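Note that this complex is displayed minus one protein chain, with the remaining chains in position.
Labels for the chains are A and B, by order of writing; each one numbers its residues from 1.
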Amino acid sequence: MEGILLHILGAIATFLLAFFVGMTYGGIRRKVIARVQNRYGPPIYQNFIDAFKLFSKTTAVHHGAMHLLGPAFLIVSAVMALMVVPVLRDNLWFTNLNFHGDLIFLIYIMVFGPLGMALGAGQTGNPNSAIGVTRGLSQMVGFEIPWVMALVAIMIKYNTTSIVDLMNIQNEVGQWLIFQNPFAFIAAILASLGMFRYAPFNIVGAPTELASGPASENGGKFLFTMMSAGSVFAFVKLTLFVDIFLGGASNLIVLVIKTFLLYMIPVLYGVVNPRYRTEQAVTYFWGWPLLFGFLAIIYSVYF
Amino acid sequence: MDYGIYQDKLTRIVTDIARSHSLWILAYGTGCGAIEVPATMTSRYDAERLGVRGAATPRQADVLMITGYLTVKTLKRVIRVYEQMQDPKYIIGFGSCAINGGMYWDSYNTIKQLDLYLPVDVYISGCMPRPEAVLEGFAKLQEQIRAGEARGATKYKENLDYYRGNQKKIIKNWDFPDYNW
Partner (left out) sequence: MDIIILILIVFFAGAVLTAFSEKISTLVQDILFLGTLIVPAILFFTGVEMNTDTIISFNKVPLNLGMTPLSYYFALIVMGLAVLTGVYTVGQMKGKKRKGYFYLNYILSIGAMFGILMSKDLVSFFIFWEIMTWASYLIVIYNGKNVQKIGIKYFVMSAIGAYAMLMAIVLTHSLTGSFLISDLISGFGSWDHGMQILIPVLLLVGFGVKAAIMPLHIWAPDAYSNSPMSYTAIFSGALSKMGVYGMVIVFLALLTKVPEGALIRDIVAWMAAITAAISTLYAIKQDDAKRLLAFSSIGQLGYIVIGVAIGTPMAMLAGLFLAFMHGVFKSTLFMVVGAVEKQTGTTDFTEITGLIRKMPWTFLAALISIIALAGIPPLGGFVGKWMLYESLIQSDHFMLVTLVFFSSTAAFLYCYKILFGFFLGQEEKEWSHVKEAPALMVVPMIILSIISVVLGTFPQLIMKPINAAMTFYGMPDTYGVLWKESMLFNKWGSDIALTPIMYGIMAIFIVVAIFLFFRNRSRTRYVTTKDISTSGEIPKEHENLTFTRGFFQPFLRAVEPVMRKQIDKYMLSFAQGIEDLFEFTRRIYNGNGQSYAIYAMIFLIILLVLGKNLFG
C-alpha cells in the first residue's frame, strides 16, 4: 500500500516538475527570441501568468464530443509519455513506470495525443484547423524517418530498446552515446527540430497563416490544457534525449543543465529562421538528416 | 468567521493580476491606426514586456483593439468577433475616429461613436496615437482590471437590449445568432 502511495506521489511530483520546467523553458525561449530581436522581452515567468489567465477564463465553447476530448487526449498522452521516460537515474521519487520504458512504445504513445487533438481540431469545423493538422501529420512523416534511424542505430548497437538499459550501459561503459555514435545524435537532433515545431518548422500553428491552426477554436481552459501538455511534452522529449544520448542525469541540477543545453538547439536554430513551406519542411528531413541516419546505422553495424 | 469571502477575494486579486499581465490582443486593423500596432509590438516599444501579445483568433483573445473608424460593414464583423471572444474580455478604442467619428464625422457609412454599439473599456485619443500613447492605454487597462473596473463584458450582457437596439438600427442585413452567455 505504501509503495502505491509513494508511486502516486512520485507521479504527481514528476508531473509538477515537468510542468514547471517546461513552462519555464517556454518563458526563456520567449526571452531569448526577444533579446535576439533587440527587445527587452517578457519576464521568464510570463508563461505561468498566461497559463493562469487562460485557466481563469470564465467561458468556453465546444463543437461536440471530439472537440472536448481532443485536449484531454493531448494531456493524457503527455502524462503517459512522461510516466515511461526515466527522469533521473536510480531515484525513488521519479521511478513511475520507468522499468517499462521502451523506445518503440514511447514513439507511438507520443503520437497518440496529437492524433486525438487532430480529431478534436477536425470537429471544430474550422478549415484552418484541418489544414494545420494535415501539415502537422505531413511533417511528422518527415522527421520520423531520421529519428527512427537514429533509434534503430542505438538499438542495434546495444541490442536493447529499454531506455533504462541504455542509460545503465552508458554509465557502465563510461562514455555517452553522443560520443559512441555521434551520427545518431546528429540525426536525432535534426529530427528534434521538427519535433519541437519551432521556426522554421512552425507550419502547424502558424499564427499569421492559419490563425494558429488546430488551436484556432480553442480558448480558455482548452488552450490551458494544450499549453500544459505542450510544456510536459517538451520536457519529455528533452529528458528522453538526455537519457539516450547524454547518459541520463543523477540529480535534478544536472538534468536541468543538460536539458537546457539541448533545448537551446531548436530554439536558437528557430530564432534566426523564417518559416518553411510544408513540402520544404517535409523534404528537409530527407536530405542531410537522412544521410546522418544512414551513417549512424552503418556506424553501428560495422564499428 | 467566514473564510469564503476572503478566499474569493484572494482568488479575485490573483486572477486579476494574472489577467492584467497577460493581455492577448486581437488587433482589428481598421483604418490607419493599424500601422501603429506593429510599432508598439516590435523592438522599439516592445509591448510584450507588459504581457501584451497578439492572439490569432477571437477565441484566444482577451482584448479587442479597434484601430480607427468603423464602416457599417466592418462594424458587423467587429461585433461578431467580439461576441466570439471568451469572458473576461475588453475593448480598446483607438484614435479619435472610434471616439467621435473624427474626420469621418460627416461620412454616410461610418459610425461615429463606438460605445453605442460595443462596451469600450479604454479609449486612446489621438489621430493617430503614438505607440507611447498605446502603451499608456494598455497600462490604463491593466489598472482597471486590477481595480476590478474593466467590466465591459458584464455591461454588454446586462444592457444587451440597448446595444442590440443600437446595432440593429444601423445594420440592415441583420443575421446574428443569439448572444446567450
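By definition in this document, a residue touches a chain if its C-beta (ideal position, glycine included) is under 8 Å from a C-beta of that chain, and two chains touch if they have at least 3 such contacts.
None of these values were measured; they are calculated from a predicted model.
K.L.:
Taking the entire complex into account, which one of A:Leu17, A:Ile33, A:Met149 or A:Ile189 touches the absent chain?
P.N.:
Only one of A:Leu17, A:Ile33, A:Met149 or A:Ile189 touches the chain omitted from view, namely A:Met149.
K.L.:
Among A:Thr14, A:Asn47, A:Asn126 or A:Asn202, which residue is in contact with the omitted chain in the full complex?
P.N.:
A:Asn126
K.L.:
In the full complex, which of B:Thr57, B:Thr110 or B:Gln167 touches the chain missing from this view?
P.N.:
B:Thr57
K.L.:
Which is it among A:Ala18, A:Ala34, A:Val85 or A:Ile109 that touches the chain not included here?
P.N.:
For the chain that is not drawn, the touching residue is A:Ile109.
K.L.:
So which bits of chain A touch the chain we can't see?
P.N.:
Residues touching the hidden chain, for chain A, are 59-66, 68-69, 71-73, 75-76, 79-80, 97, 99-100, 102, 104-105, 108-109, 111-112, 115, 118-119, 122-127, 130-131, 133-135, 137-138, 140-142, 144-145, 148-149, 152-153, 155-156, 159-162, 164-165, 211, 216-217, 221-222, 225, 277-279, 282-283, 286, 293, 297, 301.
K.L.:
Could you please point out the chain B residues that touch the chain left off the display?
P.N.:
The list for chain B reads 57-59, 76-78, 80-81, 84, 175-177, 181.
Assume only the chains that are shown with their structure count from here on.
K.L.:
Can you work out the whole-Å distance between the CA centroids of chain A and chain B?
P.N.:
Inter-chain centre distance comes to 36 Å.
K.L.:
Residues of chain B touching chain A in their complex?
P.N.:
Going through chain B, the ones touching chain A are 14-15, 18-19, 21-22, 24, 42-43, 46, 48-49, 51, 53-54, 56-57, 59-62, 85-88, 181.
K.L.:
Which part of chain A faces chain B closely enough to touch in the complex?
P.N.:
30, 34, 37-43, 46, 49-50, 52-53, 56-61, 207-208, 210-212, 215-220, 223
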